[in-house]
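One chain of protein is taken out of this complex; the other chains stay put.
And now, chain A:
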């Protein structure tokens, strides 16, 4: 087999056939604006997922930190499930599986299912980061706040959460970046987003390498831009409370 391949390769080289065709840059440049047209949908799904996940994660984190009876066990089960199973499985479960059980969900579309899946999946991770950040705020500051007569709510709002936010922000930015990349799974639910559109274009032109390279570059650039923002933010956050 190896022998045969080598022979063919050698034959092709000798006969002047190309063994690798040159990248079709013109095709890629033509593809760029088409694909960029789908970027907003990708960012919208990630943005909506991020906002919803943040809200849910904060609730979960507070339930966990306060050890609310009953709710705490539920939160732990939720977090364990959504961290313990692949996102793709969760998306299929929501999009294909759940409507069979909860029939009113038949109307759920791929975009909604993706946002729902991203929200639940990432909220589980983010809840743990937020919880760790809250717990990480020096316990003696909590006591100091209580000692002057502050309520639990005032203590959380004015002392703990501002400090926890600062600690958790870089990690949460990482999850946002992961979430942007994870939106590409929406194409398995039939959503024509960035990845789905690329797949269609590639199937039409047969230039799979060019098409997928192009979409990879788009994701890459978006992520790099966010990473740059993240580094600047981190620098500023590290400087806080130091003077």
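As a convention for this text, contacts are C-beta pairs under 8 Å (C-beta built on N, C-alpha and C of every residue); 3 or more make two chains touch, one makes a residue touch a chain; residues count from 1.
In the analysis below, contacts and distances are computed from a predicted model.
For the chain of the complex excluded from view, the name given in UniProt is "Amino acid ABC transporter ATP-binding protein" [choices: "2-oxoisovalerate dehydrogenase subunit alpha", "Amino acid ABC transporter ATP-binding protein", "Cytochrome c oxidase assembly protein CtaG" or "Acetolactate synthase 2 small subunit"]. Checked against the full complex, the one of A:66, A:85, A:141 or A:227 touching the unshown chain is A:141.
Listed for chain A, the residues touching the missing chain in the whole complex are 138, 140-141, 143-151, 154, 158-159, 162-163, 166, 240-243.
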